[in-house]
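Handing you a structure now.
Showing chain A:
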Amino acid sequence: MRHVIKMVALGLILAFALLLAVVAGDYAPWYFAWLVGTTMIVLIAASGAVLFETQDAARDRRRDNL
Partner candidate 1 sequence: MEIYTALKMIWALLLGVLLTGLAVMVGMDMGVGTLLRFVGRNDAERRAALNIIGPHWDGNQVWFILGGGAIFAAFPTLYATSFSIFYIVMILLLFSMIMRPVAFEYRSKVDASRWRETWDWAFLISGAVPMIVYGAAIGNVLQGVGFHFSWDGQYYQDESFIWYLLNPFALLCGALSLALSIHQGGAMLMIRGEGAIAMRARRFAIWGGAIAAALFVIGGIWVPFIRGFVYTQPVNPAMAATPLNGPAVAMQAGAWMRNFHSFPILWLAPALGLAGMILGPLALAARRPVLGWWLGAIAWIGTIGTIGAAMFPFLMPSTTAPSQSLTVWNASGSAYNLGWMLVFALIFTPAVIAYTSWAFHLMGGKVNPEKVSRDDHLY
Partner candidate 2 sequence: MINPTVVELSRLQFALTALYHFLFVPLTLGLSFILAAMETVYVITGKPIYKDMTQFWGKLFGINFAIGVATGLTMEFEFGTNWSMYSHFVGDVFGTPLAIEGLMAFFMESTFVGLMFFGWDRLSKPAHLAVTYLVALGSNLSALWILVANGFMQDPVGATFDPNTMRMQFTDLGALVFSQDAQAKFVHTSIAGFVTGALFVMGISAYYLLRRQHRDFAARSFRMAALFGVIASLAVVTLGDALGRMDYLVQRTKLAAIEGIWHTTTPPAAPWTIFALPDQSARKNIAAIEIPYVLTPLVTHSWNTAIPGIDSLEREAKPKIVNGIQAATALKAYAGTKNPAALAEFRKYQSDLGYGLLAQRYAPDQDLAKITKADLPGVVDRTAQATIPNVFVEFWSFRIMVAFGFAFIAVFAFGAYYSLKNELEEHPWMLKAAMWSIPLPVLVCEYGWIVAENGRQPWSVYGWLPTFVSASTHGVGYMVFSLVGFALLYSLFIAAELYLMFKYARLGPGFREAPAAAQAGAGPGLGRPGYANKSWE
């Protein structure tokens, strides 16, 4: 049952996002670009940090192996 609710909720979010994309694409292209762009900037900055941790761990392993 919980899965069903989750799926329905996600489906609703998807529908809302699509609606937003269609409406915003017509009337508010720049606002829409801001939404997408800001999300992207935050995600890229965050993934940069995650990559940093991976690089850091790799460096530690190399040091341990030496």
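Selection criteria: all candidates are chains of the complex that A comes from, given by their letters.
Following the convention adopted for this analysis, a contact is a pair of C-beta atoms (placed from the backbone, for glycine too) under 8 Å apart; a residue touches a chain by one contact, two chains touch by 3 or more; residues count from 1.
All values derive from a computational prediction rather than experimental measurement.
Going through 1 or 2, you find that the chain touching chain A in this complex is 2.
Against candidate 2, the residues of chain A that register as touching in their complex are 27-31, 33-34, 37-38, 40-42, 44-46, 48-53, 55, 59.
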